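For this depiction, one protein chain was excluded, whereas all remaining protein chains were kept in their positions.
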Amino acid sequence: MNVRKGFRDIVALDNVSLEVKDREYISIIGPSGCGKSTLLKCLAGIMKQDSGRILIGDREVTDLPPEQRHLGYMFQEIALFPQMSAWENVGYGPRVRGEDRKHARQFVSQIIEMARLNIGRGTYPDELSGGARQKTALARAIAAEPQLMLLDEPLGALDANVRLVLRYELRRLVKELGLTAIHVTHDQEEAMSISDRLVIMKAGRIVEVGTPLELYLSPKQLFTANFLGEANFIPGTVEESNSGHIVVSVNGWKLSVPRSGFARGERVVIAVRPEMVFLASAEHEGNIEWTGVVTEHVLLGDCVRTEIELENGARMVSQMPNRGTPPVKNVGERVRIDFAPEGLIPYQFPAQGLDVELALE
Amino acid sequence: MTSLTSITLVDVTKTFARVRAIDRISLEIRDGEYVCVLGPTGSGKTTLLRLIAGLTSPTSGDIKLDGKSVTYVRPEDRNAAYVPQQYALFPHMTVRENVAFGPLARGFTSEESLQKADEILRIVRLAHRAGSSPHELSGGMQQRVALARGLAAGASLLLLDEPLGAIDARLRVMLRYEIRRLAKEVAVTVIHVTHDQQEAMSIADRIAVLREGTLAQFGPPSEIYTSPESPFLANFVGGANFLEGTVVEKKPETTLVEVAEGFRIAGPASAHLVGDAVVASFRRERTSILTSANLEENVVPGKLVSTSLLGVFLRCSVDLGRAGTIVAKVPLREAIEQGLPDLVGEAVCVSTNRDAVIIFTRPKRPLAVELEAL
Partner (left out) sequence: MLGMAPRLLAWMQRPSASSQVFHIRRSVGQVRGGYGVTERARSQNDRLHRQVVTENTVSRHAALFLDSVSGSRSVRVITYGTGILFFLVIVFVPPVFGILLGWPKILEMLSYPDLMTRAGSAIAASFAIAVPVSLLDLAAGLPLAWFIVRSKSAWVSTIDTLANIPFIVPTVALGYSVLTFWGSDQGLGGLLGPQFILSPGWQMIVLLHFAFSYPVIVRVMVGALQGYKEVYEIAARTLGASAFTAVRTVSLPLLKPSLIAAFLLAFARSLSETGATIMVAGTFENGPVFIRNARVAGLESPLIFVSFVLIVTSSLFFIAVRFLAPRMGLPISKVIPGLETQLSSKHSVRLRNLLTFLAFILVVITPSLFVVLPGVDAVADGTLQSMVSGSGIWATYWQAVGLSYLIALVATGLNMMMGLPVSILIARARGGKLIAGILDTLVNIPIVVPSIALGVSIAVFWADITYIPEFWLLVFAHSSITYTYFVRSMIAGVESIPSEVEDVARTLGARPLAVFRRLTLPLSKYALLAGAIMAFTRSVDETGATLAVAKKLTTAPVLMVDWVRGTIPASASAIGLGLALLVLTSFVSLLVLTVASRRM
């Protein structure tokens, strides 16, 4: 069941075209207002696009109302019907299709068990926790036997720790049932951890599409590098350009980057993720003279995060996994930083300026 | 600029219609401290904040600010500014008027109040938006106005209720440091309520973890992370793996726990005795995956079920058979070097270090319930 979308011409969505493969779990992520929710709503038929076509499988659904598109939809507000019990909610899909009562009840209890929902028949939505409610909403959507699952910020209203667990449940159920899923969220970690592919959107357009690993390790767009995970950005100019590596000059300091494709004199921006920034004490011998002073040093739990103000004025963030004996650095301490060479990704310096290109809101 | 406030709660309880929202909490917050109150929804965090603000009175117990009991003092006399989750900016006033509200209410003239407002707006870097209406501002800016409003009123204590709740995930990371920086620059005591443990870990001087109305633990982030006092805390702050087992041997520096047939986890010396039912827990980021290993202590075999990308880490889920499932957070570079993404479905071993293991007495409730899993 392929899903293909044609061009769209709303202010919120600017000629978006996307193809999703059968049984794929894709996430669409982007800052608020980028159009991801609008896209999902057009797909569902809740909103009408100005132009363009939508196909689910081989069916053209462009002009069909939502009830005829055979989808399952999950809402950020959860939207369980308050006047019905949880079981009745799940049974709503079969009921409106006119299915036989007994058969429907069996089906419903199968789904509820599959979703690992431990709730009694008489329980009402307001008696359930946020996570249980959203799981019930998921069961309800599944019980309608959809071809395609659309999830609109399904975890947005839940506590952080509930989100962490529920996201994997979402993927498990979708994969177990062999469904195709399109999941919209602003939480990039959530998207990275459960998707087969990611779609990054900004201001109504698709910026980049790829697998999580691809987009994280070698993002083709600056915005992707900033939006997916964190990154340090170092503007500079290419001093030497050889085959296989270039040397970039940054405020007098030099950086050897093992990439090619840039000419001498070109302005570039190097993106480097905080986990690729290593700290050595100031006296340690290294092949890079990048030194600075520690301005912030925090134990985050699984990582240690250090902020350094470099002598050339730039700010660097380093984030190292906590292996049990994290080195303690004091604020004000002088350090030397080292980069993992494969973590340096160069880009052309953006025409409209770095801040605009990277803007998250 | 403002005098700092210390806060003391002595055995405070708050009951709403037979439900104990806050159950006998005592704690002391030093002046100038940035304290995060962390807990799941419904644990009583907002109630605690409202009690300190004076918006509701405790059913029993005493609340002191700067050593003086304020339990019966009205909110307007307490100097503790409350910033609710949706900021509650006054929509019919401009940014400047919002910020000037506090001084005006306390009796300053309008000129003085506006001057004070301008001063604070400069500090939060919103002077250029002083004439805007609240709804024209972005979420991050609205939050700064809410903070500015509290500061301008001369508050020496800021009570923030999930200040980053309405903000996008990526921005949250940036803005949280801003709030802390501002608080320290202006030198106020802050109580910041959140359900996001990463947020609390990254900016708090100390974290008070609430669970069902009681104080589970109160201490600096590193302490809660390294020495959690219960499995719930180990799981809630930082996440951990848990293996149920029995103590089989005790050596001077080691306690050996058998978690499945023949497999043992070695932890540090503990007060438990041989035969005790325990839970061995270790952090996911302290768990490694070995593609081939000798089966010694702290090495347990299993099957790599799935991998998923978290960014800095690759999250690997390993099925240990009867012993349960383990999650290992392996730094991404290492994981790729090991070729883990392609090893899904293969047999691997998980291992951890002795000093990374914390041994808890097995709780009376089933572990899943105790950890408040879904």
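Order of writing sets the labels: A and B. Residues in every chain begin at 1.
Please note the rule applied: a residue touches a chain if its C-beta (ideal position, glycine included) is under 8 Å from a C-beta of that chain, and two chains touch if they have at least 3 such contacts.
Source: prediction; values computed, not measured.
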Contact residue for the chain not shown (choose from B:55, B:127 or B:305): B:55
Contacting the left-out chain in the complete assembly, out of A:61, A:119, A:141 or A:298: A:141
Selected residue (touches chain absent from view) among A:21, A:97 or A:323: A:97
Missing-partner contacts on chain A, residue numbers: 31-34, 44, 46, 65-67, 70-73, 75, 77, 79, 81-83, 92-93, 95-98, 140-141, 144, 150, 360-361
Residue ranges of chain B at the interface with the undisplayed chain: 50, 53-55, 74-84, 86-94, 96-97, 100-102, 104-107, 109-111, 114, 131-140, 142, 149-150, 153-155, 159, 166-168, 171
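The rule is short, and it goes like this: only the chains that are shown with their structure count from here on.
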Residue ranges of chain A in contact with chain B within the complex: 31-32, 129-132, 135, 159-162, 164-166, 168-169, 186-190, 192-194, 212-213, 216-217, 227-230, 273-275, 296, 298-303, 305, 319, 321-324, 340, 360-361
Contacting residues of chain B [partner chain A, same complex]: 40-41, 138-140, 168-171, 173-174, 177, 195-199, 201-203, 221-222, 225, 236-239, 283-286, 308-313, 315, 329, 331-333, 341, 353, 355-356, 373-374
